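The complex appears here without one of its protein chains, the remainder shown in place.
Note that the chains take the letters A, B and C in the order they are written out, and that residue 1 is the start of every chain.
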Amino acid sequence: MPKTVVMAKGRVEAFSDGVFAVAITLLILDIAVGEDVGNGDLLHSLGQLWFNYLAYAISFLTIGVMWVNHHNVFSMLANVDHGLLYRNLFLMAVVSFVPFPTSVLSRYVHGHGSANMRTAVVLYGLTMVALAVAFTLLWGYVYRSANIRNADINDKTVRAEFVRSAAGTGLYTLATVIALFVPVLSLALFALLVVSFAFARPGTRAT
Amino acid sequence: MPKTVVMAKGRVEAFSDGVFAVAITLLILDIAVGEDVGNGDLLHSLGQLWFNYLAYAISFLTIGVMWVNHHNVFSMLANVDHGLLYRNLFLMAVVSFVPFPTSVLSRYVHGHGSANMRTAVVLYGLTMVALAVAFTLLWGYVYRSANIRNADINDKTVRAEFVRSAAGTGLYTLATVIALFVPVLSLALFALLVVSFAFARPGTRAT
Amino acid sequence: MPKTVVMAKGRVEAFSDGVFAVAITLLILDIAVGEDVGNGDLLHSLGQLWFNYLAYAISFLTIGVMWVNHHNVFSMLANVDHGLLYRNLFLMAVVSFVPFPTSVLSRYVHGHGSANMRTAVVLYGLTMVALAVAFTLLWGYVYRSANIRNADINDKTVRAEFVRSAAGTGLYTLATVIALFVPVLSLALFALLVVSFAFARPGTRAT
Partner (left out) sequence: MPKTVVMAKGRVEAFSDGVFAVAITLLILDIAVGEDVGNGDLLHSLGQLWFNYLAYAISFLTIGVMWVNHHNVFSMLANVDHGLLYRNLFLMAVVSFVPFPTSVLSRYVHGHGSANMRTAVVLYGLTMVALAVAFTLLWGYVYRSANIRNADINDKTVRAEFVRSAAGTGLYTLATVIALFVPVLSLALFALLVVSFAFARPGTRAT
């Protein structure tokens, strides 16, 4: 069996920071007003974008929280091996994907029929589930790989993060299932979840 | 009460540098000529974009000055905690937002009616106010958090920056209110403010 | 004859990480649904993008594997000289180019006629060949330039990587030639190749 490649974590962090930064900044490309707005109507047009602003805020905060989470994972690592690298790449693929469901959601959340709205919310929810799954896989791998962790990180700390991620996966799955019946409640839950992840940070980790 | 996460500032700087770099480079996507320009008319079409070039220059310089400011904040920090992290994330959200009002301003500043022009200038002004508020929050937090500062940074230095930011917020608010009555004067003030922030740098800080 | 410029590798890595991160994140801009989807039809529209998702996944994984490969090259270097710099720049040009053939492939792989499909697959294949050639040039240069390598890297290790790259070039060329006759088989080979490059990592290198 071939041994795994082990690399310093610096470049993995730099690449990941780049992906996070580009994905979070591309979100703005989805906010635009048309070319042919009659005089005095620009204010109205800007107002009609209210949901785009809200979706921008939620997705921005979501990617931001993921970035903080990502930092948390890497602060516990001494090195990166092959298995972690590809789990990280999967996470990056989902992070880069976020602008697409955000765009669909902004466009179809109102004025295009309730069936489309439901579809848009479910697509967004599935992406949130994929983000949570990606983090659960990452934490699970760190839990099983004591050899790539910093010496002072014990199993208990990592297991707590793994459980947290798995619980997040469950909550996002629940919110996505709810979207099949009451999409607007589901949206409120997505906003609530990201805000609570942002504020309720139990762990302490001084790197 | 949970303790706050404390992290090294390196990755926060790297992520922020990425957001600044992407946002400042996306500004160019707003400058374009149409497909169907008759022979000999390209020069004229390029000339009609004069305000796009000007808006590009002002927004570029604004984000550039913000980046210098951001460096100034972080040069005073030894560590980053949870509270600073989310205040920094709010600033990043506003920085990423800048290409949108710049785009609206470029398009509606002339030839689309005075009411639309006023709306576009006010939207731009509100974004400038939000930038100034984000910095004021950041400096205010650094002022209250001696524990994350470098040992050689005293309260007086930080308070001076906080006051500077608060004054900037006031000036941008004033310029935005003026936009309701004389939009073109407001635009001149935005340009003047960013140029004066770029050149009149009173503090000295050797990192 | 002028001597070559020798520079530290840190900035070359930072610039390259930026290019990889932007190119990999721009791939998502190619996935979008139209504006005028009737009520209840959004699900169908999203389903019709199945090949866009697949192309996104393949190209994302391809750029990701290239990034791992790139890290592998640079982990063996102590310095970067002028010759390596421009070979790296050629690689960056090909990496930045990937979103274009991915976009063409997504659009023309079905529903636009078999001749167009074949063209799209060949274009994609040629880009893969160019990527493999760029890496072969890079490894060949590292093999010939013992003076820029880390002291503990011997010729044998580098030659193994060079041979691997050359073999990859051969395989991608073969898959591209196959595209002229059975495009769909060629696509399956591109997916198979990138997955096998991702999983079958024989070398070991602890940086």
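Criterion: contacts are C-beta pairs under 8 Å (C-beta built on N, C-alpha and C of every residue); 3 or more make two chains touch, one makes a residue touch a chain.
Computed from a predicted structure; not experimentally measured.
Per the touch definition above, the residue from C:Val19, C:Ala55, C:Val158 or C:Leu187 contacting the chain not shown is C:Val19. Only one of C:Ser75, C:Ser103 or C:Thr136 touches the absent chain when the whole complex is considered: C:Ser103. When the missing chain is restored to the complex, the residue among C:Arg11, C:His44 or C:Arg144 that touches it is C:Arg11. Residue positions on chain C in contact with the hidden chain: 2-8, 11, 14-15, 17-19, 21-23, 26, 29, 79, 82, 85-86, 89, 92-93, 96-97, 99-100, 103-104, 107-108, 112-116, 119-120, 123, in rising order.
By the touch criterion stated above, the residues of chain B touching the omitted chain are 13-14, 17-18, 20-22, 24-29, 31-33, 35, 37-43, 46, 56-57, 60-61, 64, 67-68, 71-72, 75, 198, 200-207.
Following the convention adopted for this analysis, only the chains that are shown with their structure count from here on.
Per the C-alpha superposition, chain A sits rotated 90 degrees relative to chain B, a value rounded to a multiple of 5.
Here the CA centre of chain B is 36 Å from the CA centre of chain C. Work out the mean CA point of chain A and of chain C, and you get 25 Å between them. Each of residues 18, 21-22 in chain C touches at least two other chains.
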